[in-house]
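The structure appears right after this line, and notes come after that.
A single protein chain has been removed from this complex, and every other one stays in its place.
As written, the chains take the letters A and B, and residue 1 is the first residue of each chain.
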Amino acid sequence: MMQKHFFTRAAVIAALLLVRSTSADVLPDNRADVFYSKYSGGGMDITGYSATARAKITENFAVEANYFIDKVSGASIDVLSQASVIKDERKQKSGTIEYLRDKTTYTASYTSSVERDYISNTAAISLSQDMFGDLTTVTLGFANTQNKVGENNGTANDPNVAWLGHALTRAYSGGVSQIITKNFIAGVNLQVITDAGYLANPYRSIRYLVPVDVNPKGYALGNQVYPDTHTSTAVQVQGKYYLPYRAAVTALYRYYTDTWGVVGNTYELDYTHPIRNRWIFEGRVRYYKQSAATFYSDLFPFADSQNFTARDQNLAALDNTTIGAKVTYAFLPDGWRFFKRGTVTLDVSRIRFNYLDFRNIKDYGLPQYSPGSEPLYNFNANVFQAFVSMYF
Amino acid sequence: MLSTKILLKRCAMAAIVVASTAFAAGGDASGPAPSFTLTTLAGQASGLSAYKGQVVMVNFWATWCGPCQQEMPLLDQMYKKYKPAGFTLIGVNVDKEAPPVKQLLERKPVSFPVLLDPANQVSKAYHVDEMPSSVIIDRKGQIRYIHRGYKPGDENDYQDRIRQLIRE
Partner (left out) sequence: MRCAKLLLSGTVLGALLLSSGCSIQPWVKPYERDRLADPIMAWDRDAISNAYLDHIRESREGSRGATGGAGGGCGCN
């Protein structure tokens, strides 16, 4: 009886003296990437170049820097009211710091995106916590973006930018990732985004019916009028499963809804197949469908028919289907000198966009098609990415 | 018939002990080290009993574990340094298959014995709850210290403990 109590007490004291220091997870490996991308579709050609590097300063502290430059040329379908060719450049710089302490990772980042007629700065913080034997990861994040929106009233080579307004965007996110079995991990993300201010795209116009003697096209163009607030909620559920012969299959579904009446559903399926230490092949299929915003219309009956009017194709009822393939080849599978690994990746996607209530008025009109009966717009886009990644 | 009060007290103590020991990262532990017999990459059988009377560190590692790779060269140095004083280090690898282990050790060889535990029996017996884990066992075969995880600088901690146990 005495002995039992002694051991119990000793155990308790020993237990109380044990420092419950939670050991930590690890920060990702050091890595540098050089990236090239090309988007062509819908009359637009966008070439992107980027360089990223991340390194651990200490075991607990890492920094990452990214530089991205986008060059746009071409004219999208709905740019009707000015010189048809757009040539513009967007430069984006971002810096991130990561701090790991016990089982928590804290991240802070700042991103600045500048183009002739649009400036955007984002400050973001997030926190990621491992719990329940490292099977669960909970993430919380907040981002604040200041946007300055302008319109180029000149031409591509001789610009004349007028600043139209500001917009403030706040994004609140939360996510939980859970290891279900040794082959299966699942997650759910929630993100609520609010914007306030000048939210329209100044280059897009609405159209409304007018008699043919007023305008031979049968319609006239007008300015879009957007609400000055917007709140959206998106929820994504995803799962990744390890197939016994060494491959992974991922499925995800995202539901989106916002105060402008847009409801979007995204479905995606990915398959990843590696070959030993050298190759990784990936295939993806994605289907997206959205309903139009309440104040969207391809053709309004007359000027000022509603408080809010839009004809921005992003707010139309549409669906798109993507098929993509990605190949990663490790040209340095086991490293060289201080590099641990080197890979080169090619990624191609083909996207078919189908608009359900946005008509192609650039190529079609009177006398063959009266306003509102032009063929619906659709186009194919090709997206190409190539990048070299060095791990060190 | 135990009164509810005593039952509650014992439950609470058991909970503290279980909870705390389950999540302590590096601390004193106690109890006899479970014996085991595993095979080396070459197919030879070996186990804890082969090192009776020595201070033994059993290090649980895997080819897919980054911190494990980080500490291997330091463990190797430590092994070579204290081996003459009656210390041995056993690397228990928990990979499910041998080929990646062989490939890794061919590229980055170590001089301490590496035993394979693909069925994870030894990992279970030692209640491994973090990767990597290092269990330090004294000359009498008692577990004295468990270190969970690895961060640069932890090797100093290992050396302190080993020196302490060698002196006993």
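The rule is short, and it goes like this: a contact is a pair of C-beta atoms (placed from the backbone, for glycine too) under 8 Å apart; a residue touches a chain by one contact, two chains touch by 3 or more.
Not measured: the values here are computed from a predicted model.
Checked against the full complex, the one of B:37, B:103, B:120 or B:142 touching the unshown chain is B:120. The residue from B:34, B:47 or B:66 that touches the chain not shown here is B:66.
The hidden chain makes contact, of the residues A:47, A:146, A:349 or A:378, with A:349.
Interface with the hidden chain, as seen from chain B, comprises residues 4-5, 7-8, 11-12, 15-16, 18-20, 22-23, 60, 62, 64-68, 94-96, 120, 123-124, 128-133, 149-151.
Considering the complete assembly, chain A touches the hidden chain via residues 20, 22-26, 33, 35, 37, 39, 48, 50, 52, 66, 128, 130-137, 139, 171, 173, 175, 177-179, 181-183, 185, 187, 189-193, 232, 234-236, 238, 240, 242, 246-248, 254, 256, 258, 260, 262, 264, 266, 272, 274, 280, 288, 290, 293, 313-315, 318, 320, 326, 345, 347, 349, 353, 383, 385, 387, 389.
In the analysis below, only the chains that are shown with their structure count from here on.
Once the centre of each chain is set as its mean CA position, chain A and chain B turn out to be 44 Å apart. Only residues 8, 11-12, 14-16, 18-24, 26, 29, 59, 133, 334 of chain A touch chain B when the two sit together in their complex. Chain B makes touch with chain A in their complex at residues 10, 13, 16-17, 20-21, 23-28, 30, 66-67, 107, 129-130, 148-149, 151-152.
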